[in-house]
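Only a single protein chain was left out; the remaining protein chains are all shown in position.
Chain naming follows the written order as A, B and C, and within any one chain the residues start at number 1.
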Amino acid sequence: MEAEHLKTGDLMDVDKNFFSKISDRERAIFEGAITMGALFHQFVGTPVSVESASVLEKSIKEAMELQPCIEEVNVEIDKKILEDTKSEFEYTSLSGEMMNVMIVSKYNHKKAVIRMKFIDELNYPLMFVDDVD
Amino acid sequence: MEAEHLKTGDLMDVDKNFFSKISDRERAIFEGAITMGALFHQFVGTPVSVESASVLEKSIKEAMELQPCIEEVNVEIDKKILEDTKSEFEYTSLSGEMMNVMIVSKYNHKKAVIRMKFIDELNYPLMFVDDVD
Amino acid sequence: MEAEHLKTGDLMDVDKNFFSKISDRERAIFEGAITMGALFHQFVGTPVSVESASVLEKSIKEAMELQPCIEEVNVEIDKKILEDTKSEFEYTSLSGEMMNVMIVSKYNHKKAVIRMKFIDELNYPLMFVDDVD
Partner (left out) sequence: MEAEHLKTGDLMDVDKNFFSKISDRERAIFEGAITMGALFHQFVGTPVSVESASVLEKSIKEAMELQPCIEEVNVEIDKKILEDTKSEFEYTSLSGEMMNVMIVSKYNHKKAVIRMKFIDELNYPLMFVDDVD
């Protein structure tokens, strides 16, 4: 699995060494998609209640905006689902059903808007490309 | 693995049905320990920087204080380690080396103070009982 | 939050330095509880299907048996729930509803059996002490 170009040359030049085969637009899509997959799998399972949801939304946003090429992350946790699914202990675990996420990624002048939304007909938190330059 | 008593009786009486074999003090230790294990494995890997650390500390605290019998959670993320270990992209992944956590759990009148701290000599983020009534 | 005893003395003597306030029985409960909290929050969210469940069960077992004082871990993922909750893409995310876990922890001659099981009446994956010496 070792690609030769990883071992030589100016590794600081990340774009040239690791992304020479894709366009700016594809890079924006790539980085936004990584961050969406990362966001879901990092935070699913976190204890959450109606009261704690806004702090969790903010910390997910701040964490994921650190990743390369990410311009903006917005997370909405559905308060009605939180209320409807809470346990006897008055909280639940964060899950795909209750998350609505938008990520804007940008590379050079190309921008992608990636979203995740639970689609009832698929029974699945679908990640998709909502818009791209 | 099915214990018979799970299927019959008054399941609402959690304490009687599931914790009859342990003391109040042991229950406090049990609940604090669960929350410490949960905290570490939920949040390790989260992207974090010096700037985002305080929001992450707050959201970990609020999430883990939701769990049963948890009175207080305090998380300190070491800013010096964050600075020393950051990548070229100016952030790193949350790890055991940089976390100092205290959890206070209480059941009836018994209280336990559980801590996690990286112990260099063990090369390990040790979870331990710092105090208990 | 810095306890003085962390900084001096023989840190290799973990039991003496960090667990002097609890009994052997309490230590067994403590270590089993940490591992149960850890297990849940590490693996919840993992993509899983009827076909992949047995490998996932085995890797959860092997990972969590590495933790201190853990004698045995057994994980059952409910195949019927997997089948009933799968998405259009033929898999789902591992969740508390579908897990039945038993952990045996031991310290000196004291043994604890910790379990996690989803309790419908609580709408909650309850972690509890099933048995202890």
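As a working rule, contacts are C-beta pairs under 8 Å (C-beta built on N, C-alpha and C of every residue); 3 or more make two chains touch, one makes a residue touch a chain.
Keep in mind that what you see is a predicted model, and the values were worked out from it rather than measured.
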Positions on chain A where the hidden chain makes contact: 1, 3, 6, 11-12, 14, 18-19, 21-22, 25-26, 29-31, 33-42, 74, 76, 100, 102, 115, 117, 119, 121-122, 126-132
I need the residue numbers on chain C that touch the omitted chain, in ascending order. 12, 14, 38, 42, 45-49, 51-52, 55-56, 58-59, 62-64, 66-68, 88-91
Contacts from chain B to the absent chain lie at residues 40-41, 44-45, 85-89, 93, 95-96, 121-124
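The criterion applied here is as follows: only the chains that are shown with their structure count from here on.
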When chain A meets its copy chain B, do both sides use mostly the same residue numbers (more than half shared) or mostly different ones? same
Return the distance between the CA-based centres of chain B and chain C, expressed in whole Å. 13
Dist(centroid_CA(chain A), centroid_CA(chain B)) in Å evaluates to 25
Going by the touch rule set out above, which residues of chain B reach two or more other chains? 12, 14, 38, 42
